[in-house]
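A single structure is presented below for examination.
Removed: one protein chain of the complex. Kept in place: all other protein chains.
== chain A ==
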Amino acid sequence: MNENETRTESTHDTPQAPDVDGARRGFIGTAAGLSAAALVAPGVFLHSVAAAPRTEPVTSDVRWGLLIDTAKCAEGCSACVEACDRENGLDLQEPQGSESKWEHQKAVWIRKVKLQDNQTGRITQLPLMCQHCEDPPCVDVCPTGASFKRADGIVMVDRHLCIGCRYCMMACPYKARSFVHQETHGQLTAVPRGKGCVESCNLCVHRRDYGEASTACVDACVQEGHEAIVFGDLKDPNSVISQRLRELPSRQIREDLVLNTGVRYAGV
C-alpha cells in the first residue's frame, strides 16, 4: 500500500485555481496522464486486485500473530514505532499541556522496551504492543462489549460502542491500551480516532481487510534489515511464523496468566 492511499485524510481543503490557459493545461494534462498511465498501469491493476476490500466475514480459520526475535531487535532502532505512528495516524496527535505530562497522555500502540536481567545483567530489547490474547482480560471487563476479539484473533475496540470508562486499561496486563485524552484533527480514514475512546494495536486491521501480507512494524523492521518481527497465521503450519515458532524457543509475556497471547517472544 503506498503512502498516499494509507494516509488519506478525511478532510481536504481545495484551493481555488487561478485563471490559466485552458488549452495549454489540457495538453500538458493529457500528456502527463498518458505517460503516467503507461508507467503505473501494471501496478494499478495489480494493486486493484489486492485492494478489493474483504466482503466475507472474517473466520477463525486463521489466527494472526507476531513472533519477535529479541536477538535481532537492535538498540537505538525505533523504525517499528515510527512506522506504526505513521500508519495509524498517531503522529498526527497534537501535544497538549506540558511535555512531561503529554508523554503519559498521548496514545501509543507500540513501544520499545529495554530490559536488564537482574541476575545476569543481560540486556534485551523488544517492541511491546497489544498481545492479542486468546482470552483477553480487556474483552472480559468491557461493560458494553466495545472491546472485542475478531474471529481471526485480532483484539480491538469498536469505537462506536466505547464509552471511555477505561476499565480495559485497568485490566490489560501489558499496558497496551491508550486513552485519547485530546481533541483529534486530520484523522486517517483507515484509522478513525475519537476523543474519549480507548485504542490499541490492531495488527493493522485495515491491511488485513485488504488482504495485505504484513503490518507496518514488520515492513519497517525488514526495511531496516533486522527482520526481528514476523507476522503471520499461527494456525497455518506452513506459514513462516509457524515454522519459526517450531525452530526457536519462544515464550509469552506473563505466561503465568495463561492468556495464550498471539504475540510471542524469542530470547527473553
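Note that a residue touches a chain if its C-beta (ideal position, glycine included) is under 8 Å from a C-beta of that chain, and two chains touch if they have at least 3 such contacts; residues count from 1.
The rule is short, and it goes like this: contacts and distances are computed from a predicted model.
The listed options are "Cbb3-type cytochrome c oxidase subunit", "Fe-S cluster assembly protein SufB", "Molybdopterin oxidoreductase" or "Sugar ABC transporter permease", and the UniProt record of the chain not shown names that protein "Molybdopterin oxidoreductase".
Of A:A171, A:V222 or A:L248, it is A:A171 that touches the chain left out of the display.
Only one of the listed residues, A:D61, A:D117 or A:E227, touches the absent chain: A:D117. On the side of chain A, touch with the chain left out of the figure occurs at residues 78, 81, 96-97, 100-108, 111-119, 123-124, 128, 137, 139-146, 160-167, 169-175, 177-183, 194-198, 253-254, 257, 268.
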